[in-house]
Structure formats: C-alpha cells, structure tokens
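The structure that follows is given in the form of structure tokens.
Every protein chain except one is present and positioned as in the full complex.
Note that the chains take the letters A and B in the order they are written out, and that residue 1 is the start of every chain.
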Amino acid sequence: MSVVIPADQAAPGSVPASGLTARAGLGDRGFRWLTLAAGLLVLVILVLIAVSTSQQASQWFSTEGLKIFGTKWDPATNKFGATPFIYGTAITGVIALVMAVPVSVGIALLLTEVVPYRFARPIVYVVDLLAVVPSVVWGLWGILVFAPWIQHTYASIGSGVNGVPVLGNLFGPPTSGPSFFTAGIILAFMITPIVTSLSREVIATVPTIDREGAYALGATRWEMIRGVVWPHSQGGVVGSVLLGLGRAVGETIAAALVIGSSPEITSHLFATGYSMPAVIANQFGEASGVFKSALLGLGVLLFAFTIIINVIARGAVERSTRRMRGA
Amino acid sequence: MQRLRVQQVTTAALAIVVSGFSLAACSSSGSGGSGGSSGPSGTLNASGSSFQLLFQQAAIQQFRTIQPNVTVNYGGGGSGKGRSDLAAGTVNFAGSDSPIPSTETANFAGKTVLYFPVVIGPITMSYNLPGVTSLKLTPTVIADIFQAKIKTWNDPAIKAINPGVTLPSTHITLAVRADSSGTTQNFSLFLMTAAPSVWKLGSSSTISWPSGAQAGSGNGGVAQIVHATPGAIGYVDYADAKAAGLTFASVQNKAGQYIVPSTTAASAAAAGVTVAPDLTFAAVWAPGATAYPITYQSWDLVYQKQSSASTAKALKAYLGYLLGAGQKLLPALNYAPLPASIDAKAKAQLSKIG
Partner (left out) sequence: MAVAPQQQRADLREPAGWRRTKNRIATVLMVLSFVVVIIPLGFVLYTTIAKGASAITGSFLTSPIPSVVEPVNVGGIWPAILGTLEITALATVIAVPLGVLGAVYLNEYGGNNWLSRFIGFMADVMTGVPSIIMGLFIYSIWVLHFGYSGLAGALALGALMLPIVIRSSYEMLRLVPDSLRQGSYALGASKSRVTLTVVLPAAVGGIVSGALLAVARAAGETAPLLFVILGGLTTGNANVFHGANIALPMLIFQNASSPYPGAQARGWGAALTLIAIAFILMIAARVVTARFARYAR
C-alpha cells in the first residue's frame, strides 16, 4: 500500500511546507467536530434527563421539603419518605459488587493467564450466555425458583445466628426468600458478564514483554499478576466495575421481582426490602399528583447518589494510580 | 486488498440496513387500511387497567373478524397510566377501575370525558389451608387479618364465624400486591366502606401493608404466593384465582348473607348499585341478598370530542362491540357481564362521541 503524503491545504499565501506542518484538512476537522458532537451528546442527553425529571419532581421537593428523607412511604396517607429506597439501593448495590467483582476479575484472569488460548473461547461464550439472559428472566427465575429454594438456607442461618451480637443483626430473623440479599445475588449474576468481559479485554492488553520479564525474574503466576497485570490494568478494571455498579443500581425489573417490595429500613439482610428503581416500576402505573412527583424525585436522588459514588470511586483510583506511578 | 474487502463488506451491510429501514419507513403503516368511507377503519391505541386486559384481548381477537380494517392495541399498564395517557393524548381510550380522582381532574380541564362501564368482576379472598374446604369471613375479620391484628388461623374471631370447621394454628401469611393496582384500590375501598371503624390503612392503589406480608407482581403473582404458601390468604381477581385453582372464602355481604364469589353474584351486586348520571358507580358493598360484597368494575374512558371523524367512527364501533356482542365473551373468561340497565345506558351514551 503506497503512502500518500497529504498535500498542503493551508490558507492561500502561507508557505507550502511538508504535510507534517499543514493545517488539518477539511475532512480531518470535520471528523474532529463529529467526535466532539458525539461526546457532547452524552452531556445533552444527561442534562435533558436531569432537567425533565427534576421539573416533574419539583412538586414533591416543594411540598415535602426535608421530609423527603423521611423513613415512611405510605401513599394512602400521603407520606413520601425516600430513605428506605436509598438504603435498599445502596445495600443491594454493595452486596452485588462484593460478590460479583472478585468472581468477575477471577474469571478474567483465568481467561487471560491460566487457560490455554484454545480453551478460552468456550469460556467466553459461557460468559456471553450469562449476558444474554434478559433481566426479566433473571427476575422470574429468582422469584419462582431461587427465592423459594434459598429461603430454607436463610432460615437455618437465621436461627443459627439469632442472638449473636453483630451476625444476628445482619443475618438473623426475620428471613424471607425475596430479600435484600437475594436481590444482591441476582444483581451480581447480572453484572458479572460486563465486569468480566471488559476486565478481560483490559488485562489482555498487558504487554507480553512485561509478563515474560516477571517470569524471567522467577515470579510465580500470582506474583506476576500482582506485579505486572494489576498496575497496568487497574484503571480499566475499575472502569468496568463502575459500569457494573451502574447496572446494579439501575436495574429495575429483576430487582422489583425479587427484593420483597416492602419499604423498611432494617439491618437484616435476609429481610424484605425495596430499592428506588423497583418502587418506581411497581407504583408508577397508578401514581398521580405528588405521588408521581415523588417517584420521579427518587430518580433525581438516584442521580445524585450515582454522582457521589462515581466521584468517590474516581478519586480512589486516581490516588492509587498516583501511588503506583510514584512507587 | 483485505482493507478493500472490509470496506466492501461494511458498505454493503450499511446499505442493507439503511434500505431496510427506509423501506419500512416509507411503507404505509400496515394496520391503517385504505380508509374507505364505507366502514370504520384505523388504529386505536389504548392503555390502562390490567383487570380489563383479558377481556380486551379476547374482544380484540373477535372484533378483528367483524371489522378487519380496525386494529386495536390495548397495552395495559395500570389504571393510572391509562388515565395519564388519555390526559396526554397518546391513547384513544383508557381503561380505569376507578373514576378520575380529584388529584387528576386538572389534567382533563376543558375536556369532557365519557365513562363507558364494560366489565364487572369479583375479588376473591383466596386462601391456602389444606383440609379446610369452606371458610366464612366478615369484613371486620378481613380488615383485622390484613392489618395483622389477627395473626393465626385458629383465632377466636375466625372460629366464631366458622363453627364446625377445624382451623389449624398456622400463622397467617398475607399475600398482597407489590405493584399498585385498581384491584388493591377497590379491595381497600371495600374495607373502608364495610368496616370503617376497624380499617385504618385507607383506600389507595398502594397500601402500606403490615410487615411480613409477601408481595407478588400482578394478580398472577399473588395467586402464586397463595398457592405455594400454606397458611396464606390474599386478594385475587376471580378470573386469575380460578385459573390458578385456588380455594376462596365466602364473604358476608350487606344483607348479612355469606356469598361465594361467582359471576352471578357479581352481576347481582352490580344490579343493585346506584348509577350516577355520568355512569360512574361503586360496586363494592352493594345491597342485595345475593350480591357478592367485594365486586368491582372497570370503565373505558373516552373524550367526548374526537379530533378526527374516522377515529370517532372506529371508537364507536369498538366500544359498541364491547357493550354488545362482546359481553357474551365475559362468562367464559370468568367475568360478569354488565346488568342490562347499565349496558343500555352505556350504549345510549355512544352517540355522544364525535
């Protein structure tokens, strides 16, 4: 393929130079603006969502004031406190992450470091299969098969730790099949493919030279992973974890089916609970007036929540990358 | 050479996709029909009450054979969604289990909404007690059960109205709706009307049930909980309860009789209601010796003034079918047809659409 040095397309009158100092051509500038527009589109959509949702939620904010953070949600008596849902979303998100991230990174490492290339394909397909199960099927399987089955496990654990100081509060009775913990587990299954797939792609780009260098120095595979793979790919892995968190926090139907639909704040992880997307999905169809405004307000709160989480996560990553670079 | 092939393949694929979409966009919407001036034609979009969903689906299927040029899409989604869709103008008619509440009347300001009652149905008190085949309940007892004041099946209050029935000491598990619904609204309205001194949780499409209640999605979800949990009791639409094979209790009505839910008992309830001039009414706690007390109804809401004559024609044709030949479909679906007097009034109102 012959190489063409682009002719100089600078403004007339300027000294024609080699293509390296020429002004970018029209097509090149057009491409730049196109990509900028695409990037700005994200901002535009997000601003539109934030504005339109806040507008419809303003009725709730203005009528309730600070009571929006109340702990009781009872539309029949016009009480719209959001805290049970903030709590539920946070708890299920944490449970999902705690379970999914180690498993996902483990599989990603398995695919890139342990398994020979020709066996990697089927494993990738299995992870893909996990991704194509629709959220509604996860929810239905969760409520029809998983929750009734795991109810017995919860009951035995619950009676076992009943009375024990911390464990009793976390895992003691009341227990129920549909619960915070079940929702967390189902969400973990759902976010595993995205974290795995992305982490795998990121880890695969670690230069082979670095890997071989570590081995040449006598490192075991685990030491090589810790010393070479992790520093190189940690930014990308955190990016994929944030994607997974976003999915976990925003998942609507699966959570609505298995979380138990009971707006209560309780430390018992095996008890029924509620989350923001779940309550919006369940109650929006019949809501009107302040009720509707309150449900949309939950969406606005979820926005704020996601922003805070992302700020914290990004900050943590930057601090640790700085440390790594300095080391 | 390979890049050229990649470019060729990509261009070809893009061309196929783009032409596919433009073909689809240019082709007339298949459901439109050629809009002849002879018969009604067009597409009607509707959303709302899921109580009506079964009836609408069966009616749409049959209506197609009578008027093939009219396509009706009934999307369900809940009475509230139906009402707000109608207010926004995105649907032609809305199914609603209750009249427009005061909080929403502002959305319809300046427009007249016509109520067409279309279907009546009982709400059962379905329970799961192996060995107990008949159970009697009164509104006060139901209100206490659903507020967790009565916690076990062998509570003296239940035993008192069921002499001769051996009730186990099983804990009562409440099966309720996770999603907001017109069924919940009418069930709670019944409790508020029939046991006002006892029932404290109000009447709304969403009730704050006592903790420990198991929530299911849709009537089917509640039915499934009752079916799978010994000691459970829940409020389930009659059609869904029958399809799920549940056992239901007989409930004491206003006249003091214990009535088993059935389509005849529901029709008897509807026959005894006072109908307002705009055809709204409440069938819960209806008078009548054979009336089933927890009966509810559903309307199709339409604007009196339609923007296009063909839409008005199609609406009149379809609603006319629902009120006429469509009523015959109801018993097979385990719903109750409208009493003749209400049906006649509704049919008379059809001419107002235009």
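The rule is short, and it goes like this: a contact is a pair of C-beta atoms (placed from the backbone, for glycine too) under 8 Å apart; a residue touches a chain by one contact, two chains touch by 3 or more.
A quick note: this is a predicted structure, and the numbers were derived from the prediction, not measured.
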Going by the contact rule already stated, which one of A:A131, A:L167 or A:A316 would touch the omitted chain in the full complex?
A:A131
Answer key for A:A76, A:A96 or A:V202 versus the chain not shown reads A:V202
Residues belonging to chain A that touch the chain removed from view
3-6, 19-20, 24-25, 27-28, 31-32, 34-43, 45-46, 48-49, 52-53, 56, 102-104, 106-107, 109-110, 113-114, 123-138, 140-141, 144-146, 189, 192-194, 197-198, 201-202, 205, 207, 218, 220-223, 225, 235-236, 239-240, 242-243, 245-247, 249-253, 276-277, 280-281, 284, 296, 299, 302-303, 305-307, 309-311, 314
Had the left-out chain been drawn, it would touch chain B at residues 2-3, 6, 17, 21, 24-25, 27, 29-31, 43, 45-47, 53-54, 56-58, 60-61, 64, 71, 73-77, 81, 88-91, 216-221, 223-224, 240-241, 243-244, 333
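Keep in mind that, in the parts below, only the chains that are shown with their structure count from here on.
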Rounded Å distance, chain A centre to chain B centre (Cα mean)
37
Please give the residue numbers of chain A that touch chain B in the complex, ascending.
1, 72-77, 143-144, 148, 174, 176, 178, 256-257, 260-264, 272, 281-292
Chain A-touching residues of chain B, taken from the complex the two chains share:
3, 77-81, 83-84, 101, 103-104, 107, 178-182, 185, 188, 201-209, 211-215, 217, 221, 224, 228
